[in-house]
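The structure is given below, and queries will be raised subsequently.
All protein chains but one are shown in place.
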Amino acid sequence: MIIRVGIVGATGYAGEELINILLRHPQVRITSLSAKIGKPQDICAVFPRLQGRISLNCQEPDIRDIIKKCDTVFLALPHTVSMGIVPSLLKGGRRVIDLSADYRLRDRRIYEKFYHVKQKDKTNLTQAVYGLPEIYRLKIKKANLIANPGCYPTAAILALAPLAGLGLADTDRIIVDAKSGVTGAGRRASVDSFFAEINEDFKAYKVDAHQHIPEINQELSKLAGEKVKVTFVPHLLPLNRGIIETIYVQKNKNGKFKAPNLISLYRNFYKNEPFVRIRPLGYYPSIKDVAGTNFCDIGIKEGPGSVIIISAIDNLLKGAAGQAVQNMNIMYKFPEQTALL
Amino acid sequence: MIIRVGIVGATGYAGEELINILLRHPQVRITSLSAKIGKPQDICAVFPRLQGRISLNCQEPDIRDIIKKCDTVFLALPHTVSMGIVPSLLKGGRRVIDLSADYRLRDRRIYEKFYHVKQKDKTNLTQAVYGLPEIYRLKIKKANLIANPGCYPTAAILALAPLAGLGLADTDRIIVDAKSGVTGAGRRASVDSFFAEINEDFKAYKVDAHQHIPEINQELSKLAGEKVKVTFVPHLLPLNRGIIETIYVQKNKNGKFKAPNLISLYRNFYKNEPFVRIRPLGYYPSIKDVAGTNFCDIGIKEGPGSVIIISAIDNLLKGAAGQAVQNMNIMYKFPEQTALL
Amino acid sequence: MIIRVGIVGATGYAGEELINILLRHPQVRITSLSAKIGKPQDICAVFPRLQGRISLNCQEPDIRDIIKKCDTVFLALPHTVSMGIVPSLLKGGRRVIDLSADYRLRDRRIYEKFYHVKQKDKTNLTQAVYGLPEIYRLKIKKANLIANPGCYPTAAILALAPLAGLGLADTDRIIVDAKSGVTGAGRRASVDSFFAEINEDFKAYKVDAHQHIPEINQELSKLAGEKVKVTFVPHLLPLNRGIIETIYVQKNKNGKFKAPNLISLYRNFYKNEPFVRIRPLGYYPSIKDVAGTNFCDIGIKEGPGSVIIISAIDNLLKGAAGQAVQNMNIMYKFPEQTALL
Partner (left out) sequence: MIIRVGIVGATGYAGEELINILLRHPQVRITSLSAKIGKPQDICAVFPRLQGRISLNCQEPDIRDIIKKCDTVFLALPHTVSMGIVPSLLKGGRRVIDLSADYRLRDRRIYEKFYHVKQKDKTNLTQAVYGLPEIYRLKIKKANLIANPGCYPTAAILALAPLAGLGLADTDRIIVDAKSGVTGAGRRASVDSFFAEINEDFKAYKVDAHQHIPEINQELSKLAGEKVKVTFVPHLLPLNRGIIETIYVQKNKNGKFKAPNLISLYRNFYKNEPFVRIRPLGYYPSIKDVAGTNFCDIGIKEGPGSVIIISAIDNLLKGAAGQAVQNMNIMYKFPEQTALL
């Protein structure tokens, strides 16, 4: 089976990664590329590195044309834009993998608070499946609308899920100190993102106020069965791609924390997962271990009253395009690693 | 003597450098900072690193106010903007050091060809002195308007002046392969200058078509007493500051090239210059030798029929703000190195 | 008064910075440069960027020669090497500013545990003054031996001193997530420090096991009047210089935490300090605000039960050579900012 795939938002960083991955996928044909591009343009004029691998025009999104040409559509769009397109695509019978935040937050008031606009597609919000395969694989198989997770939440939730599910952690004392390469912010021009402003610099931003906080809290709370509220400080690294999150957990004092060895616990939790790797005792992941891959690598240091967890992903792959294709593979029952190794 | 100094265009990279240098200058007081800034703002809000060293508002340029408050004015403005301000400042009796290209090219047709706008201040153009101290020190002393040289031309002219003046080089076979850090392009937002577009990348731009070509040709032709026409290809380095130019010269076949040792010839040519350093035989300058300094370092390799010259400067210092202060020091008979070591 | 100054370990990063700063100091003459260099070599052959600013040979350290030529000696040496030289220098009547860790830790067992060698100079250890001017200025004035603080401890102690002194913080719940540029590790060749291993990478190292931990704990415990034990995870940034520490503090539940405004409290605490700057509410320091300066910049976000403090320094300046010269200025009653702005 060959499925026909479209990408809306093909000219951004996640769009470029999607094209790159899907061109290697033996069961996929890219049939539609669109973006806010004005005049149609050969995608190889936008990304000269693709020359010789694809020949397709990228044009302004035309929903009817996309529905006609595609079985599944990836939306690599800015937040708040996706929800203007999703209803038509679903109504047209297409499956949608949305890389934006529009369908991630169950509580529309929280969405509005953090994204400063109303979530106006209530109907489909309730149908959307949060596309983190390690937690929701069964639901993903049957989903028509995937809310592909944010990059920071992917690293944080995978790092904390084994603990959260077992009630081992003090749920209001979780600190996530996150560091991301610059492509996490998308391809937007501003003086702040000018090379000379970021190169040789490093800084915190949106200190404990980032829009990914409610997404992390929502998912960890579900797993923990109680309200989780992380402290989250993101920082901007002077490099292109990759996230490291250094996570500090206080152990729960209720005596439930009896795991003799957290590394074993984590390895067991993820034993069937193709894209989560637990590092051995004393080793911690670095960005270069995961950059260019769909892996999430996790290292753990356990102390008497606390735990330090270090989680690493490529923000454009496991944190965006790679995870989106992993979701597609699950939806279509392709081997989950196809095109991702 | 304390002179009162103003900077127009204080919020750009060259402006920031000027403030930084002038704050260390014992004979200067910065009395006016202006830029296209909208609402007046403490300059330390723009550049937090200056906090504790200066307390002055930056505001929209008001020429009468500048004339009232300043003895000398630095213009760190985009090309074509300076010439709208210079006439008033000169008429007001102020000395002006213009870091833009507006008064560098003697031939207004060439200016128009490369900058796509008319040079409309013919009067002052003829009075302007090209502010390369190693060549024009005597004229600079008496100048009221300095056309501060471009960054690429500074490195190229200093590298070639000793040869050009002696008729040693084949003047239509000079190749300048130039590489510059990104601050050379100024602080302008565009997707092209986004961190992730430049980081881990390197490329040529404006191949043999850069606006600094006529400036180099004009000055070398004057020195050579004949028409010089360089081939010039600039490239963009993924680093903040610094220029390396690798220059390939064919020796003149007319037999005039009899210098037994070019390094000696260069050392002699620049023997009284505080900011030109000739490297020993077999050594070549790197960017880190000159970054953060006002020096131009030059290395030379002589072959039987040709010469390779490598020239290095900091584009924001010897290529802009540092040279501008050097010119000011000369104009006011301050020791030439003041605030520049 | 002109003092004669020597630098032992002149060829490392801190040594280079010391030379650079001291060349700008009007009351200092550098009279001796030494290092493990084998054959004596002009220091400008080691650092071509210094050419034209200094002319002095660097040679193997000869203590008697150093005592003869210098009033004060800076030791920019690896840990465990300094204590082999300090006794002779002090006996020779010289004042010593030691940038290594050898005289920082009061408890020799802890030194041995973290540096894997015995602290063998017990006598002078008790005389040494920990050279953090903001805390120990009075003692520094009269000191003959300064233990110049480590880079990470400088940023951490300055960030926490105002809280620690007032008993506001839960002293066993302090998390310091630190990020440093690579010069913090000194100029040592290893495959780990090869450009391509660090560029585009980021990682934690010595997770909660770094040798700066006991130094931070020692000083904070003194200030708090009770045992402080921080959790400390350092990370390696792909940039040359600068440290950011993001610090998470639980408020003390004993009700003593009644400061209406931590920013005011910090500003008051540091109101006479020339090199500590507290950022306004909602602003946090970035590395570029302090790189190349001797400042420590601090930003604060206060929540109901916790506080986030972000502290930034240049590891080679306020974290090493700059602070060393600040200490020298205090010892000789020079204006404290001399050569440091």
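Here the chain labels run A, B and C in written order, and each chain numbers its own residues starting at 1.
Here is the rule we go by: a residue touches a chain if its C-beta (ideal position, glycine included) is under 8 Å from a C-beta of that chain, and two chains touch if they have at least 3 such contacts.
If you're wondering where the values come from, they're calculated on a predicted model, not measured in any experiment.
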Chains shown that the absent chain touches, full complex: A, B, C
Contact residue for the chain not shown (choose from C:Ala143, C:Ile198, C:Ile247 or C:Met328): C:Ile198
Residue touching the undisplayed chain, where the options are C:Asn57, C:Thr80 or C:Asn240: C:Asn240
Chain C, residues in touch with the chain not shown (by the definition above): 13, 181-183, 187-191, 193-200, 238-240
Residue numbers in chain B that touch the chain omitted from display: 173, 175, 177, 179, 197, 199-205, 207-208, 231, 233, 235, 237-242, 244, 246, 248, 250, 284-288, 291, 299, 301, 303, 306, 308, 310
Positions on chain A contacted by the hidden chain, ascending: 23-24, 48-49, 51-53, 200, 274, 277, 279, 283, 285-286, 288-293, 295, 297, 341
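FYI, only the chains that are shown with their structure count from here on.
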Interchain centroid distance [CA atoms averaged], chain B/chain C, Å: 37
Separation of mean Cα positions, chain C and chain A [Å, integer]: 40
Intercentroid distance (Cα basis), chain B paired with chain A, Å: 46
Multi-partner residues of chain B (at least 2 other chains): 200
